[in-house]
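What follows is an incomplete set of chains from the complex, kept in their original frame.
When the chains are written out, they are named A and B in that same order, and each has its own residue count from 1.
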Amino acid sequence: MPSFVKKRSSKAGLPPGTLVHIGEKKTDEVRMTLIEYNRDTWSEEEMTSVAAGASGRKSRPGRQSRTVSWLNIGGVHRLDFIEQVGKAFKLHPLVLEDIVNTDQRPKMDDYGEYLYVVLKMVYAGARPQEIHVEQVSLIQGRNFVLSFQENGSDVFGPVRNRLKTGKGRSRTLGADYLMYALVDAIVDHYFAILEVLGERIEKLENAIVANPRPALLGDIHDLKREMLLLRRCVWPVREVISGLQRAESRLIADDTRTYLKDVYDHAVQVVETLEIFREMVTEILDVYLSGISNRMTGVMTALTIIATIFMPLTFIVGVYGMNFQYMPELEWRWGYPMVLAGMAAIAAGMLVFIKKRKWLS
Amino acid sequence: MPSFVKKRSSKAGLPPGTLVHIGEKKTDEVRMTLIEYNRDTWSEEEMTSVAAGASGRKSRPGRQSRTVSWLNIGGVHRLDFIEQVGKAFKLHPLVLEDIVNTDQRPKMDDYGEYLYVVLKMVYAGARPQEIHVEQVSLIQGRNFVLSFQENGSDVFGPVRNRLKTGKGRSRTLGADYLMYALVDAIVDHYFAILEVLGERIEKLENAIVANPRPALLGDIHDLKREMLLLRRCVWPVREVISGLQRAESRLIADDTRTYLKDVYDHAVQVVETLEIFREMVTEILDVYLSGISNRMTGVMTALTIIATIFMPLTFIVGVYGMNFQYMPELEWRWGYPMVLAGMAAIAAGMLVFIKKRKWLS
């Protein structure tokens, strides 16, 4: 499980705008891909070195009529790359600082010339309890989009393929539509995680209703913690998207706002579902605790019934085990059977009393 | 009980506006009914095939003076139907996508030319604990209303009959009044569910006050979960309706806004009643837990009383069961009765002590 606080102390005292990579290094090689497209053309260039990236950038006259440039950088720990990109696109030092700090809260900043968005990509790992979180930074200018991932995985592959194979229209929609498509891809992943969580909650519930073993408590605890982590990633997404929607910027077309409204609705649904999951887990915990308490009551009731029946009987046999010389009952011919009968009667009476008290419900 | 998360993963990576049916297929045959009416005329056509529907649509010159067209589609899994309807009425691809995705949150979108509303129809099933949820999409244009249900049941029958038999006025009120009538019909159903829930809560409460059996805990748990589900359906309805009310659109007449205010009040009342139910169920849970705890205390008290009385006595009879050769008491003529009397005195003393401690309250 990822920790909730990353080491930032290395950064204390440094001036704002200083690039310090905070977080784990998740990939060795940094991959950079430059895609340029418009209605009719499509070029895609894989750049594995800064030099290539630089040349790529050079070849990007870009700001012409309706050609959208999309530069995807997989890996943010190579500070020199980031700095060069920053220079090429004239990004504010604070933006660069935030890109390399992977302990960022999702947010949207409007820098006039471009919009800066930080989101958290969440995806399930190989084992069911594993949830990976990766920070994605998106920058959208008039005719370019920059996307920064922590590693070089192909999370935006579907978007790329859609655009590549897409008929005319979606390619003519500009950089703001691309921005939307990337945000949409990230939000879509949340639903996948919710499905995984939903199944685990259901399984856990069935297991606990069947038999509230203490071992299951650990699972509840894990679930709660993961949901806490997830909530931290997902909760601010709504304001990020509504920030994009409401941005007065001429960078976002009205058409795109309609699409953003759609992602916004998805984000709301994710947050609500998460809240419902939280209530369900709380509910499951209650069921567990009641189960434990029921078992305890059952155990104590059993103890009490045993004691209620046998303590008086043991006392009675103790009486006739005394060694007094003058105990007339001991010499009676039917003393022994009478005592046995008496004890049977007492036991029966006790059972009736217990029944009446409804201890055995 | 319906699950809280539907499989959406099939949709991940697809472009926005792609039609993918999400949810259960609730009917085999898709029924389409086209009703056209104005002050004086009323036509109703059952269309069981797309062709018929298409012809129906063709025959709908529609946008004339005050004739309202109402097309009801029962079943949203036939994507070809939905697409054709979408083309005919020039609906945004996102609207079509939302119509076939039955895992939608209730919402209202204003597309300028038409209003799009998603609501959840809730109705009790055959057995008391069964609550069915069905998504209903409503689209209102200047002189038409489209309604999409998940199955072909006749939930809007009363509205149809009212309009059919209605005297002049309600038929002259236009598409916005029809929209209102449909929303009102859905909200009215919530009250029926609340009645069912209210009765179950009352029964449960009586049962638990009478005898807090662990078995009832499952019922509480079920109730809570159903209310969680219901709340998810009902909670956003308020904003949907207030969205309609506040829509700047010229699609809603002022008269109709008065009616919408009325439905809004109903929605508020539904939400409030649901909240009160939640508090009542929480309260019932507390009563249950207190009952269990009382029983536990009663059981333990019984155990303690039994032990307090018999342990000392058993010890005493043990003493006189020892086999020492020199135990003068054993030879006393009145030893046995004296010991019996002594033990009776001790038991009495213990009982007095217990009484004083008020353990038997």
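In this text, a contact is a pair of C-beta atoms (placed from the backbone, for glycine too) under 8 Å apart; a residue touches a chain by one contact, two chains touch by 3 or more.
Source: prediction; values computed, not measured.
Number of identical chains making up the complete complex in this structure, 2 of which are shown: 5.
Basically, only the chains that are shown with their structure count from here on.
Rounded to whole angstrom units, the spacing between the C-alpha centres of subunit A and subunit B is 26. Of all residues in subunit A, those touching subunit B in their complex are 158, 162, 166, 170, 181, 184-185, 188-189, 191-192, 194-195, 198, 202, 209, 258-259, 261-262, 265, 268-269, 272-273, 276-277, 279-280, 283, 286-287, 290, 293-294, 296-297, 300-301, 303-304, 307-308, 311-312, 314-315, 318-319, 321-327, 357-359, 361.
Every residue of subunit B that touches subunit A in the complex is listed here, in rising order: 3-5, 7-9, 11-16, 92, 94, 98, 103-105, 107, 109, 111, 211, 213-214, 217-218, 221, 224-225, 228, 232, 285, 289, 292, 295-296, 298-300, 302-303, 306-307, 310-311, 313-314, 317-318, 320-323, 327, 329-336, 339-340.
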